[in-house]
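Could you have a look at this structure, given as structure tokens, before my questions?
The other protein chains are all here in position, but one chain of the complex has been omitted.
Chain lettering (A, B, C, D and E) follows the sequence in which the chains are written, and residue indices restart at 1 in each chain.
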Amino acid sequence: MIYITRKERFNAAHRLYRADYSDEKNYEVFGKCSNPNWHGHNYYLHVTVKGNVNPETGFLVNLTSLSKVINERVINKIDHKNMNIEVDFMLERLASTENLAIAIWEQLEEPIKEIGAQLHCVKITETENNFVEYYGNK
Amino acid sequence: MIYITRKERFNAAHRLYRADYSDEKNYEVFGKCSNPNWHGHNYYLHVTVKGNVNPETGFLVNLTSLSKVINERVINKIDHKNMNIEVDFMLERLASTENLAIAIWEQLEEPIKEIGAQLHCVKITETENNFVEYYGNK
Amino acid sequence: MIYITRKERFNAAHRLYRADYSDEKNYEVFGKCSNPNWHGHNYYLHVTVKGNVNPETGFLVNLTSLSKVINERVINKIDHKNMNIEVDFMLERLASTENLAIAIWEQLEEPIKEIGAQLHCVKITETENNFVEYYGNK
Amino acid sequence: MIYITRKERFNAAHRLYRADYSDEKNYEVFGKCSNPNWHGHNYYLHVTVKGNVNPETGFLVNLTSLSKVINERVINKIDHKNMNIEVDFMLERLASTENLAIAIWEQLEEPIKEIGAQLHCVKITETENNFVEYYGNK
Amino acid sequence: MIYITRKERFNAAHRLYRADYSDEKNYEVFGKCSNPNWHGHNYYLHVTVKGNVNPETGFLVNLTSLSKVINERVINKIDHKNMNIEVDFMLERLASTENLAIAIWEQLEEPIKEIGAQLHCVKITETENNFVEYYGNK
Partner (left out) sequence: MIYITRKERFNAAHRLYRADYSDEKNYEVFGKCSNPNWHGHNYYLHVTVKGNVNPETGFLVNLTSLSKVINERVINKIDHKNMNIEVDFMLERLASTENLAIAIWEQLEEPIKEIGAQLHCVKITETENNFVEYYGNK
């Protein structure tokens, strides 16, 4: 078993809030991340997959294929977008980094199987001071 | 003459567009940065000031004072905000990195004189692949 | 189960030595880190906690609360200090990065439970060439 | 149990290809990494070892000893070399990052035992967009 | 006058040597960089251009156009290549970082004028410990 990680980037706007909270309550719970006019980040996405090395190619998985999957399923949908109102896999969720990691896991788990690997970890870095890691529902 | 630089950070939403352009024209000129629902970045701001070393303190300028000026005049106004609609010094400008650097220079030039230094350069890093530097109107 | 990591920074002086060793023996075992007049580092502290996402907030834990705990229990005590002679949780220990990680774990384990999460890992980066990770006594 | 990681660097040339493939087939499978005239990278190697803290020194393992092992067994053999034709531990293998990580594990596992620690992970970063981790044959 | 910088990356093999030197002499002058079987690097290229902000777009130059020029004239020719034997603009030159910066300047000066800006600086980072800057022949 070996692990390989691909890093991708996207820039997006978001807002942390609940429609059933008042603005004051939203500010109390979510702080300046609740700003009604949005704010945004340069996100880094690290996708780690695991599996065995193919003795013919020396690859666990071809990184070009892995990058293609991540771009089709995640980056093209979220880059330079507003994740609260334009990103199909985030529409029903509070736009926290935790929920974003879980949603991206759900986007990637199956297509990564199809290219012969197993999704191990989705890591999202929102600022240089915090990141979230999700290893699936276990 | 010596130069000292202070790095600060802010996260903001923005959109590159002209109201007098159609959506198609905006997309043609500004690309995905023209997305009507905004996107955002983690911006890095480097402020470089110059002057002579004070022989009593060994400082060109006290970094705590410099940071205070930058926070009061720039960071507190723009962090976790939408720069097109909430940031006084950007309201009348197209929200490009070039214009942002010029606007921040105008915010900082005078207050930095008041703490005994001279503004030398405003540098804005928008993504890891591009940054703008402005040295004043010369 | 999801994991979230908060990065904090501190600058401190230290010295690696044993009082029951001669200077020569200290130099032999600890190298230039045994310098009697101290030296210092910019330390990075990564604190990883784990738990479930709160469906109401989308948070595992509020990062502001996590940062507050880390600052109160660790950063305020050690930043710009000499860890051998001024930091209560290091006074009885050899000031190695390994011992520092264990001591910080002990400082953080209980208070992190009180904010509703479980401490998973304490990581200390001393220079860009080495870091220590501690996952608790198991 | 505690974990300590040492980072080392090397620059090397390589080529991904199979002698039993045509140039076209090599390009199809390995892309521009199959360039017959080689290309190269600045590689980062992170070696993580685990064990207990020695109460006399506060160390899991002396980092100078660990660095010496890594340099003797890996860096001195591969730095500023062509890994396909000059590096003994890579001669019989396809020069993928996956195989490189496995080969370095084999170089380091025994000598790290001899300095009193246990090899936990070999991580190779080839570009800022991908890295491989190997935890041994399990 | 404002300055904007675009960062691009390429991976290449090279060798520092003179055909009119013996292997011993090459090693004496160029050290391990003279290895006859090549070695390689992940290079970072920063291209800084200067000019005035276009009041209609807020841009000094469209970064997409600048990136296109750099890719056509430099990156596509050198990425995953051997710069001593495959890169037209380096064929007649000793493959030092200094000469590479000068050669890239010559590749870029005219095409950057054509997109309405003026080349200010070519910076090449070869490893994290050294970089070269060239501001043209003045």
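The working rule: a residue touches a chain if its C-beta (ideal position, glycine included) is under 8 Å from a C-beta of that chain, and two chains touch if they have at least 3 such contacts.
Please read all numbers here as calculations on a predicted model, not as lab measurements.
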Open item on the list: What shown chains come into contact with the chain that's not displayed?
Closed with: B, C, E
Open item on the list: Using the touch definition from the top, which of B:22, B:57 or B:137 touches the missing chain?
Closed with: B:57
Task: Residue ranges of chain C at the interface with the undisplayed chain - done: 9, 11-14, 32-33, 35, 37-42, 79-82, 85-86, 127-128
Task: Touching residues on chain B - with respect to the absent chain - done: 1-8, 48, 53, 56-60, 62-64
Open item on the list: I need the residue numbers on chain E that touch the omitted chain, in ascending order.
Closed with: 16, 18, 29-31, 93-99, 101-102, 128-135, 138
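Everything that follows uses one rule, which is that only the chains that are shown with their structure count from here on.
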TODO: Show which chains lie in contact with chain B and also with chain D.
DONE: A, E
TODO: Starting at chain B, find the fewest moves between touching chains needed to arrive at chain C.
DONE: 2
TODO: Sharing over half of the contact pairs with A-D by residue number is what counts; pick that pair out of C-D, A-B or D-E.
DONE: C-D
TODO: Go ahead and note the Å separation of the Cα centroids belonging to chain A and chain E.
DONE: 34
Task: Interface hub residues of chain D, defined as touching at least two other chains - done: 128
Task: Pairs of chains found to touch, sorted by chain label - done: A-B, A-C, A-D, B-E, C-D, D-E
